[in-house]
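I'd like to ask you about the structure that follows.
With one protein chain removed, the remaining protein chains of the complex are shown where they sit.
Note that the chains are named A, B, C, D and E in the order they appear, and that numbering of residues resets to 1 at the start of each chain.
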Amino acid sequence: MTAGGRRMSMVDVTGKKEEIRIAEASGFLRLTEDGVNAVKSGESHPQGKGDPIEVAKVAAILAVKKTPELVPHCHPIKITGVDVDVEVLEDGVKMSVRVKSEGKTGVEMDALTGLVVGLVTLWDMVKYAEKDEEGQYPHTRIENVRVVEKIIKEKE
Amino acid sequence: MTAGGRRMSMVDVTGKKEEIRIAEASGFLRLTEDGVNAVKSGESHPQGKGDPIEVAKVAAILAVKKTPELVPHCHPIKITGVDVDVEVLEDGVKMSVRVKSEGKTGVEMDALTGLVVGLVTLWDMVKYAEKDEEGQYPHTRIENVRVVEKIIKEKE
Amino acid sequence: MTAGGRRMSMVDVTGKKEEIRIAEASGFLRLTEDGVNAVKSGESHPQGKGDPIEVAKVAAILAVKKTPELVPHCHPIKITGVDVDVEVLEDGVKMSVRVKSEGKTGVEMDALTGLVVGLVTLWDMVKYAEKDEEGQYPHTRIENVRVVEKIIKEKE
Amino acid sequence: MTAGGRRMSMVDVTGKKEEIRIAEASGFLRLTEDGVNAVKSGESHPQGKGDPIEVAKVAAILAVKKTPELVPHCHPIKITGVDVDVEVLEDGVKMSVRVKSEGKTGVEMDALTGLVVGLVTLWDMVKYAEKDEEGQYPHTRIENVRVVEKIIKEKE
Amino acid sequence: MTAGGRRMSMVDVTGKKEEIRIAEASGFLRLTEDGVNAVKSGESHPQGKGDPIEVAKVAAILAVKKTPELVPHCHPIKITGVDVDVEVLEDGVKMSVRVKSEGKTGVEMDALTGLVVGLVTLWDMVKYAEKDEEGQYPHTRIENVRVVEKIIKEKE
Partner (left out) sequence: MTAGGRRMSMVDVTGKKEEIRIAEASGFLRLTEDGVNAVKSGESHPQGKGDPIEVAKVAAILAVKKTPELVPHCHPIKITGVDVDVEVLEDGVKMSVRVKSEGKTGVEMDALTGLVVGLVTLWDMVKYAEKDEEGQYPHTRIENVRVVEKIIKEKE
């Protein structure tokens, strides 16, 4: 058989039944003390970019809905709710994204996609406080991105 | 509580039932006499951009389908039909966008999004006739954008 | 010649020189008194959708960048800055979007696109306060959407 | 009636029932002998672009999901499965895209859209082997793009 | 070395100089006599979908601008002009898409992408006339998709 001659499939879920599917993903953005203060700056962002947390939450919600466009094998599904929570800690920010849906498959990849885009956006919002004098980011990290739980329930 | 520490949610509609949902939005693009004539030019557009009204209608239909990507809190919903109507008046153009859907929420934001993108596109198509000698638009306005009606019906 | 047989062109700007191009668009979202209060609610949005103004501003910035995808004849251009301003008045909210760019054409359609999507998003954020008991919007309107100014400057 | 005054509609399918809808489209990319060998190169692509067939298949799957954004009158539908098959022949490559869905309309345009984007991507992957010394493509062609079959079945 | 362990690269064009780059792609949509008449129907499309040719041209222009999103290895480039031409023949429709750009690479894939999406859209517009009584398309084909010419010129 020639290279690449095999079939590639987005998995067939036609025969599966519709369920309520919920997934929550969480992760941590490690920041310097300056970065944590920048997160807390709210609307007084020195470059006028807006409240870092509000902007990151909006980016997370929008990214959840873009998952089938970003992750090649994700099916388009009916997202019925998204919650984004942010907790500002001493050494960074914890974010979690919980997605509810009705469908035959999913929805943990959608929660993960929203989460990682939200974390990158938060980084972007406070990068002025995270860069060292050479423009590098010696301290900033995204860590511990995981699926907290996945729940499947029957539709009533 | 720290700034932005609260949850942000795309509203949970999981428990709501599926209905037929219809919404119509309308608005007006105020134009100069030259602009109105430009709208009527049809395919003889002097820059070859095509029939202004046809292009604006296509833009409106496509924008309806892009609503969940543009308006952060809009749920992806099953759009089952769109009608775009245009009426050329003496002092401008009235456009209306009617969207039918099946879902648990919506659909007036989708109709509004299609409408405003359709109106901006129509403006773009005839801008050569609306600009004054300094490249400004002293007369052109989008006005009276509103939701004409919203109807919710049971699915048969 | 058959119907539609003519050429359609996205205008050729190859020969034009690169300039700094700035455009500002503004518009008004007419709201009820309840709606205006809802805008002022900030993060205490009763459905948890976040600060209405912050979310609308983010939507406006993102939509500016989506203009060539929404308005068929708009060229992709190098956006170098966007400012979104919101003024809460007694009977509604005034929003303005100012876009800076470097390029051969534009940038007023990009400012208008950002603006109208921002206004629709703001409407979406406070719609719970604007609907009457039949779910209709008798008072809400987008009005007076216009190009405030367009400036073309030489690149240094 | 004024030019363009008529209504434009994305066809109303609200009243139609949900069915399982399957469509398969196929087409052929005619290549030189060098081009066919380039397709077979797999991951040893001389410019490091990856395995031509794998990349083309991913592009095809993603494009299927983008159909309502690309083809103005296509309804957003619930895609439940996609298969992309590639057969390397002596004078080119045959690709077929099979799409399964549940919905009221479709799904042959979605299969065709995935297919043609997949074929253009495959062309892009091996273009270094297809260009003549003047940078032209005297031999490369996309041919025989057709809908192989369309099946409509009742949902169980 | 493990499977897939190699690098994948979108080719580095940083060191190349900016040029004016023009490419034209053309292709043919083979139709039945009924289909050709449907193309000529213009705005009197029986389902109200609009003038088939105008809608297809808009889809082609928009798709040109979406190329870097659809074809994984295509660089985002500055598109400076697009011409779409349609010629209605006895047994189908010939479409050509000519793209002008300024950049370091391209632009034939962008012309091809616009063309194939334009042809699929035209098919979609007249599919009611092409289907046989079993809903199949025994006659409809996209054929002879090729790059007519590619030109590289120095910027003045």
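To be clear about the criterion, contacts are C-beta pairs under 8 Å (C-beta built on N, C-alpha and C of every residue); 3 or more make two chains touch, one makes a residue touch a chain.
All figures in this text were calculated on a predicted structure; none of them were measured in a lab.
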item: Residue among D:8, D:55 or D:126 touching the omitted chain; value: D:55
item: Sole residue of C:34, C:83 or C:149 that reaches the chain not shown, by the stated touch rule; value: C:83
item: Per the touch definition above, residue among C:6, C:57 or C:73 touching the missing chain; value: C:57
item: Residues in subunit E touching the chain absent from view; value: 2-5, 7-15, 68-69, 72-73, 75-76, 78, 104
item: Subunit A, residues in touch with the chain not shown (by the definition above); value: 4, 6-11, 27, 43, 47-50, 55, 58-59, 62-63, 66, 70-74, 108-109, 112-113, 116-117, 119-121, 123-125, 127, 135-137, 140-147, 149-150, 152
item: Missing-partner contacts on subunit C, residue numbers; value: 20, 39-42, 51-54, 57-58, 61-62, 64-66, 76, 78-88, 100, 102, 156
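Heads up, the rule we're going with is that only the chains that are shown with their structure count from here on.
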item: Equivalent interface positions on subunit A and subunit C, same or different at half; value: same
item: Chain centre separation in whole Å, for subunit C relative to subunit B (CA means); value: 13
item: Chain centre separation (subunit A, subunit D; CA means) in Å; value: 30
item: Residue list for subunit A, restricted to those that touch at least two other chains; value: 51, 54, 57-58, 62, 76, 78, 83
